[in-house]
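The complex appears here without one of its protein chains, the remainder shown in place.
Labels run A and B following the written order; every chain starts at residue 1.
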Amino acid sequence: MTECLLAATTWLLPFAAIDWHGLFFLLFAAIACGAAIMVVLTDNVVRMALHLVLSLGATAGLFFLAGSEFVGAMQLMIYVGGTLVLLVFGVMLTAQTQLVSLRTPAADRVLAGILAAALFAVLVQSAVSVEAWRRPGRAEVSAPTATPLGMALVGVRVDGDAAGHESRPLSGYLLPFEIVSVHLLVVLIGAAYLARAKRRRTPRAVELVASVDPPPPVQARSEAGESASVLVGGGR
Amino acid sequence: MAEFLIETIGLPSWLAWTAVAAVAAFLILNVIAGGALVFIWAERKIAARIQDRLGPTRTGGRFGWLQSLADGIKLLAKEDLMPDGADGMLFRLAPYVSFCASFCAFIALPFAFDVVGLRLNVGVFFVVAVLGLEVFGVILAGYASASKWSLFGAMREAAQVVSYEVPLGMCVVVPVMLAGSMDLVTIAEKQAGWLTNWYIFHDPFTFVIFWVYYTCAVASVNRAPFDLAEAESELVAGFHTEYSGLRWSFFFMAEYGSMFLVSALAAVLFLGGWNGPVPIASLLGWSDGSSLSAPYAVRLLGCANLMGKATAGVLVMMWIRWTLPRLRIDQVMTTCLKYCTPIAALMFAGVMLWQLFLPGGLIPGSRHQAAAVREAWLEGRGDRVPSTNVPLGVVPATSRQVVGVSQ
Partner (left out) sequence: MMLIAVGTVSVAHYLIVGAILFTAGIACMAVKRNALGVLMGIELVLNGANLNFVAFGSSYLAGEGRASLGLDGEVMALFVILLAAAEAAVALAITLNFYNNHATVDVDRADDLRG
């Protein structure tokens, strides 16, 4: 059995130099970029949300590969598990049949494409311009950063290995931490206030539209993948 | 195991790591699938006994052992339906999203002191974050089914899961605070020894927090009495109304996998993980449970311990399901926002104060921790708690293992 295995491995020898870190980086990068481009290209807002979830999830994978486990887990929990769920809720609440796919005129899209391509060229040129950024990494295991990060957030820096910092002392992040906490509190109150249920004397514009428009005809249902049941007004 | 493959058989490094990853994935898949099989049978039997009847008694013997297998065969043979106006891609994708989220969280779960998929430094955080991704499968299923019942059920379930993540996160932070690390292996290792070392018996606040965690976990996996989103009497079947056959069974496996996962997480965080009530291994002189030279029996014992505790958690979930009546959606939200969250916050503050003034009751420590903790970290201590114990318990974690770095 061992001889068969060795024979198989010699046949597979050209693949022996597979760098798993690079392979997974390629995989996650392809998913992140592909999904991001699909967000731009697709018109159905629900599919846009799904592609965004894929893109941000793959970005979290890239964070893990770069060694920032805490930021990667934070990205998964806050961005994908929180912000995107909020976004999907918003999409569901406003996913009326006629609003699910809104297209811009072709001229606008061509112009945006040209601008995006120009911006991308500038960014890539600056990314590959610095020689030091193109050198491959150390390819060794680095110390985990969750504890130093937590301690930095309460003002105690314990990582002293970043070069160039020997001349001045490292400062903690207690002040930004407190500011962000207050900021989040303000945002919480503001968003709750903006989205409060108001007592209305006159019906909302949404209800007016729903009461006046006739229900969509039966033929509309045959559009594959485009029709959606609605939460507010309308019907199938 | 990878070192064994590389050195003994002489496989190249990449093949060895691939084999290890494949074996680990296969084992975890078996845990989920086999667990689902056993739990479905157990659920039917428990439900039957609570309702004063017998349950399955014909398939495969007097106790209906093969009932789950028969159910599985039936599901495989069903017709694959899709509603007329459904969004094809999203409809087909949804069960796999749910299942992947449930499966990925097992990566960081330790079954014994070195039987873990990937020992993440932020294990607890990772598991809670990935559990929150299951809600996307639910929303996609509800939306893509093009049916009012599905959409309502999905939105209610999503709102419930997302709301209960808040008290769940607060409850999960308490053992992290006690152990000083988010690493699940470290948290369980700290509870080695006798029964009284378990965090649930650490102080009364942690005891209460365990029950709050359990309640939030039951709500988070949408089990009764929080299962309004899939209640037959209300919404036909909620978000998986339009699913049948193998697609439905993926949702089912995701649900039972999540149940097992949150119970296993409770076991690791509060009930000592793989440590039994009596430290058999150290009493028999085999090892102190954490050295790699321990006989394999110690690891097996650890796995059995953890799975036993997780199974007990799942069985209690089933017991609760068939005993308590279902809560309305507004009652579910009230329980979360008016009861679980404030209680969790108060208990969290209580544990924090207990740590400051009565740190474990064993070694009194100073109030000013920053300098001592910094010194401990700078000295680069390993996994063991330093002798000059700092009550906040911040311990530097060991380096993580990176799968597949060549040479």
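The working rule: a residue touches a chain if its C-beta (ideal position, glycine included) is under 8 Å from a C-beta of that chain, and two chains touch if they have at least 3 such contacts.
The shown structure was predicted, so the numbers you read here are calculated from the model rather than taken from an experiment.
> Could you list, sorted by label, every displayed chain in contact with the chain left out?
When the full complex is considered, the omitted chain touches A.
> Which parts of chain A face the unshown chain closely enough to count as touching?
17-19, 21-23, 25-26, 29, 32-33, 36-37, 39-40, 45, 48-49, 52, 55-56, 59, 62-63, 65-68, 70-71, 74-75, 78-79, 82-84, 86-87, 90-91, 93-94, 99, 102-104, 108-109, 112-113, 115-117, 119-120, 123-124, 127-128, 132-140, 142, 145, 148-149, 152-153, 157, 159, 161-165, 173, 176, 180, 183-184, 187-188, 190-191, 194-195, 204-206, 208-209
Quick note on the criterion: only the chains that are shown with their structure count from here on.
> Averaging over Cα atoms per chain, report the distance between chain A and chain B in Å.
Centre-to-centre distance between chain A and chain B: 25 Å.
> Which residues of chain A touch chain B in the complex?
Residue positions touching the partner: 2, 5-6, 9, 12-13, 15-21, 24, 46-47, 50, 53, 57, 69-70, 73-74, 76-77, 80-82, 84-85, 88-89, 92, 95, 139-148, 150-151, 154-156, 158, 160, 221, 224-225, 227-229, 231, 236.
> List the residues on chain B that touch chain A in their complex, please.
Listed in rising order, the residues are 9-12, 14-15, 17, 84-90, 93, 120-122, 125-126, 128-130, 132-133, 135-136, 139-140, 143, 146-148, 151, 155, 158-159, 162, 165, 181-182, 370, 373-374, 377-378, 394-397, 399-406.
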